[in-house]
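Only one protein chain is missing; all other protein chains are in place.
First chain written, first letter: the chains are A and B, and each begins at residue 1.
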Amino acid sequence: MIPLNFLLIVSLILFMVGTLTVLIRRNILMILMGLELMLNAASLLFITYARVLGNLMGQFFTLFIFVVAAVEVGLIIAIVLNIFGLKKSLLTSNFSLMRR
Amino acid sequence: MDTLNVSFYVLGALAVLGALSMLLSRQPMRAAVSLLFVMLVLSGMYALLSAPFMAVLQLIIYAGAIMTLIIFIVTLVDVKGDDLHKVFSQITLFAVPAVLGLSVLIILHIMQGIPAAGQPPAEFGSVKNFTRILLSQYALQFELASVLLLVGIVGISALRGKKEESK
Partner (left out) sequence: METTLLCYILFFPLLGFFINGLVAFFRHDLETACQRYLGWSEEHFFHRSALFSACIGVGVIVLSFLAGICGFVRLIGMAEGGRVLTQTLFPWIHSGSVRLDFALQFDALSAIMVLVVTGVGSLIHIYSVGYMHGDKGFCRYFAYLNLFIFAMLTLVLGKNLLVLFIGWEGVGLASYLLIGFWFTDAEKARAGKKAFITNRVGDFGFILGALLLFALFGTLDCYGINQAAHAAKLPSLYLNLAALLLFVGACGKSAQIPLYVWLPDAMAGPTPVSALIHAATMVTAGVYMVARMSALYFAAPIAMSVVAIIGAATAIFAATIGLVQTDIKKVLAYSTVSQLGYMFLACGVGAPILAIFHLVTHAFFKACLFLGAGSVIHGMGGEQDITKMGGLKHKMPVTCWTFFIATLAIAGFPPLSGFVSKDEILFYAFASKHGSVALWGVAALAALCTSFYMFRLFYLTFLGENRSDHHVYEHVHESPATMKWVLVALAFLSVVGGIIAVPHTMVPFHMPNYLEHWLGTLMHNAELTEAGEHLSSIFIAISVIVAFLGLGIAHAMYGRKSDLAAKMAAKAGCIYRLVLNKYWIDELYTKYIYTPIYKLSETILFQVFDKKCIDGSVNGSGKVCQKISRIALKMQQGDMQFYLLYMVVGLLVLSAVIFFNVVK
């Protein structure tokens, strides 16, 4: 049998670690990685439930998450390159431009 | 405890360890390698969860393409000026309790009771089964995903492609 609770908790921990990465790391690239980790945690949850409920829908969702992740990474890398060209830095504290 | 369960526990522990290593490592390159490791472990878990096709895709797309891109950019961007010793921002103090609280709540939710797992139908998650349903029942969504990719391509070109001309 599949240890469902364990898988859910693994997925939760992965997601929360990803969230923490996004929240507390100062490097933009680390934030990007945190995002990827969060997406992966979600994928794990989908695939687990696809297996548990015997429904392929969850796997399709994961497939589309891959697509979205690919697009997102491409765009973020373009943005990172742009702002690096602008500031020569990757620290988020240097980009708090949304201040009044 | 059968081997399946043991392998789940081992892989889960490895994934958590990798994730924590990513969170805590000082250097982006190390973090990226940790993330790569997590993805490989996850790929193994997918395979165990009757999703061999997704496991393969995880290897090819995530570990192969996306992580490569990330590692590539980590090496490309030269962060000389940044203070690499101070990796955590000030909000750590608030963020950790908030995230922990949220986790506890969600775990409490999980403890409320979850439907038990049954045996999946035969051939569940095989490539043949998977693609048949994907390309018949979800053909439209599949095509729309390509539109999303196209939009991504256009976006990236718009961001990076015309830099010289815009001046």
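Observations, loosely collected:
We take it that a residue touches a chain if its C-beta (ideal position, glycine included) is under 8 Å from a C-beta of that chain, and two chains touch if they have at least 3 such contacts.
All figures in this text were calculated on a predicted structure; none of them were measured in a lab.
Across the entire complex, the residue among B:Thr3, B:Gln112 or B:Ser136 in touch with the chain not shown is B:Gln112.
Looking at A:Ile9, A:Val22, A:Met57 or A:Leu81, the residue that reaches the missing chain in the full complex is A:Val22. In the complete assembly, the contact with the undisplayed chain comes from B:Val99, out of B:Leu24, B:Leu59 or B:Val99.
For chain A, the list of residues touching the undisplayed chain reads 19, 22-24, 92-93, 95-100. Although one chain is not displayed, its contacts with chain B can still be listed: residues 89, 91, 94-95, 98-99, 101-102, 105-106, 108-109, 112.
Going forward, only the chains that are shown with their structure count from here on.
Mean C-alpha positions place chain A and chain B at a centre distance of 6 Å.
By the touch criterion stated above, chain A contacts chain B in their complex at residues 1-10, 12-14, 16-21, 23-27, 29-30, 32-34, 36-37, 40, 43-44, 47-48, 50-54, 56, 59-60, 62-64, 66-75, 77-82, 84, 88-93. In the complex of the two chains, the chain B residues touching chain A come out as 2, 4-5, 8-9, 12, 15-16, 19-20, 22-23, 28, 31-32, 35, 38-39, 42, 45-46, 49-51, 53-54, 57-58, 61-62, 65-66, 69-70, 73-74, 76-77, 79, 81-83, 86-89, 91-92, 95-96, 99-100, 102-103, 106-107, 110, 114-118, 120-121, 124-125, 129-130, 133-134, 138, 141, 145, 148-149, 151-153, 155-156, 159-160.
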